[in-house]
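For this view, one protein chain was removed and the others were kept in their places.
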Amino acid sequence: MDKSGADFREKSKVLDAEAIRRAVVRIAHEILERHKGTGDVALIGIRTRGALLAQRLAREIQGIDGQPIRVGILDITLYRDDLSRIAPNPVVHATDIPFDVTDLRLVLVDDVLFTGRTIRAALNALSDLGRPKSIQLAVLVDRGHRELPIRPDYIGKNIPTNLREQVDVRLNELDEQEEVVLVEALPLKERL
Amino acid sequence: MALAATAQATDTAAWTRKDLLGLRELTAEEIRLILHTAESFRGISLRPIKKVPALRGQTVVNLFFEPSTRTRTSFELAAKRLSADIVNLAVQSSSLSKGETVLDTVRNLEALKVDILVVRHAAAGVPHLIAARSRAAVINAGDGAHEHPTQALLDLFTIQEKQGRMEGLRVAIVGDIAHSRVARSNIWGLTKLGAQVTVCGPPTLMPARVEELGVRVTYDLNEAVRDADVLMLLRIQHERQESRLVPGLREYRLRYGVTRERLRAAKPELLIMHPGPVNRGVELDSEVADGPHSVILDQVTNGLAVRMAVLYLVAGGGKAEDADA
Partner (left out) sequence: MSSLLLKGGRVVDPANGRDGVFDVLIKHGLIARVEPAISPNGAEVVDASGKLVTPGLVDLHTHLREPGREDKETIQTGLRAAVRGGYTTICAMPNTDPAMDSPGVVEFVQQAAGRAGLAAVKPIGAITVGRQGKDLTEFGELFEAGCVGLSDDGHPVADALLMRRALEYARVFGRPLIQHAEDPVLAAGGVMHEGLVATTLGLRGMPAESESVMVARDLALAALTGGWLHVAHVSCGQSVQLIREAKRRGVRVTCEVTPHHLALTDEAVGTFNTHAKVNPPLRPEQDRRALIEGLCDGTIDCIATDHAPHTAWEKDAEFDSAPFGISGLETALSVCVAMLVIPQTLTWPQLIEKMSRAPAALIGAEAGTLNIGAPADLLLIDPDARWTVEPEQFASKGRHTPFAGRQLPARVARVWCRGTEVTGR
């Protein structure tokens, strides 16, 4: 989501390009370690940046393991619990999971874990697609403030935040920048 | 693995209309947004669970003042796959007692708090009339000879899918252009997306000044077939014969019926389309309708995805200002 409007101020850079790279490599190793063979593992990236991270993880895992790993892209728009409150309805993109998820061990990948509602929507969407053996969750950043009983299995970095702040993940493929920054909403009087 | 993680091109377009009344008033970007959204919905019908919760809690009414099985069923399935509640209301015009108007019916539905009205009526402009007086989103499912936007959208979707492009494509629409809402909606949609449209039929079935809609006119089917990438047939109504617009169905078939012989001069990749139901042996011979050029059943399949897309978009359109997600 584009928050480049004048209502936000950049506070601090929490991850630079190198730190993001290291986090991805580390998570790739952890996934391999915990799964002991990737024959029945698939990475499911949540659009948009989660999908990019899933592709990066897949490349890392293949580099370490020598074996290709399945990657799918999940669009959770239709499963959001706030659809009736948003106007116009967000653009729907295709879910692109070119394999049957039944009996696979899935790793959901997203950029930022916040309230947990996106993950809840993703879990619902996945359960409509089949019956996976298990689902784990990998995130680049966990910023806290969960509203649902959801916890990540793999975390790039924990970043404590307050509710007025926002975590922006910028990836080269999309943003022509590579960093994670903390931005803060300006008080009303400072806007304009 | 060639997964495109983004589709930035369509992220700039947003659906802000309350209703879908016709393609004439849409921009090319809005049409592309619907087609893109339909693309995303197509996969849902291939899953074991053919249903998403997007329109949970919304009520859709199929308000059909004119009988229709295909379009009504397609909308009904589309609504159900989006988890909306749908009610079919077939109002025969004859049962509208004297003095009871279309708007009376709509006011009654308003009182029941429906969210989306899918309207079919034999008179042009009825969806507009309803849309202007109702808070509900209105989708035109065919009004007189005016427009049938979801049919044209599914045609566009099918052409795009099969030919891979739209710009510069030659599309011939053959038959009763004057009385066809499908022809009008397709003329708007195709020309906006850059296709070259030819309309073909006897002069008695051509509306006045049709060439000013940006189409070429020919009365010769062979000429229309020769350079077409897509041949879109329209259903010829038997009533036209009675109103002296064509001398007879036999003569019509000889001049304008699409037979296998006629297609000898056609391009190998020609698509044959028809909105259905086909009058076999009149505008289209069976062996062509069921032959290799025909994409008639793909049209039906795609109709579902297109109608899901339209329902999804109007369900979110026309609400208060966007509170960015």
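Each chain carries a letter (A and B) given by its place in the written order, and its residues are counted from 1.
Here is the rule we use: a residue touches a chain if its C-beta (ideal position, glycine included) is under 8 Å from a C-beta of that chain, and two chains touch if they have at least 3 such contacts.
None of the values given here were measured: they were computed from a predicted structure.
**Student:** Touch partners of the unshown chain, restricted to the chains that are shown, please.
**Tutor:** B
**Student:** For the chain not shown, which residue from B:38, B:102 or B:197 touches it across the whole complex?
**Tutor:** B:102
**Student:** Have a look at B:46, B:111 or B:208 and name the one touching the chain we're not showing.
**Tutor:** Of all options in B:46, B:111 or B:208, contact with the hidden chain holds for B:208.
**Student:** Which listed residue, B:81, B:184, B:253 or B:274, touches the chain dropped from view?
**Tutor:** With B:81, B:184, B:253 or B:274 as choices, the missing chain is touched by B:184.
**Student:** I need the residue numbers on subunit B that touch the omitted chain, in ascending order.
**Tutor:** Answer for subunit B: residues 24, 99, 101-103, 121, 123-126, 128-129, 143-147, 181, 184, 207-210, 212-213 touch the chain left out.
Everything that follows uses one rule, which is that only the chains that are shown with their structure count from here on.
**Student:** Round to the nearest whole Å and give the separation of the Cα centres of subunit A and subunit B.
**Tutor:** Using C-alpha averages as centres, the distance is 38 Å.
**Student:** Please output the residues of subunit B touching subunit A within their complex, sorted ascending.
**Tutor:** The contact residues of subunit B facing subunit A are 1, 3, 5-7, 10-11, 13-16, 33, 36-37, 39-43, 47-49, 51-54, 57-58, 82, 309, 312-313, 315-325.
**Student:** Spell out the part of subunit A that touches subunit B in their complex, as residue ranges.
**Tutor:** These residues of subunit A touch subunit B: 1, 45, 47-48, 51-52, 55, 58, 71, 73, 75, 77-80, 82-96, 124-125, 128-130, 173-174.
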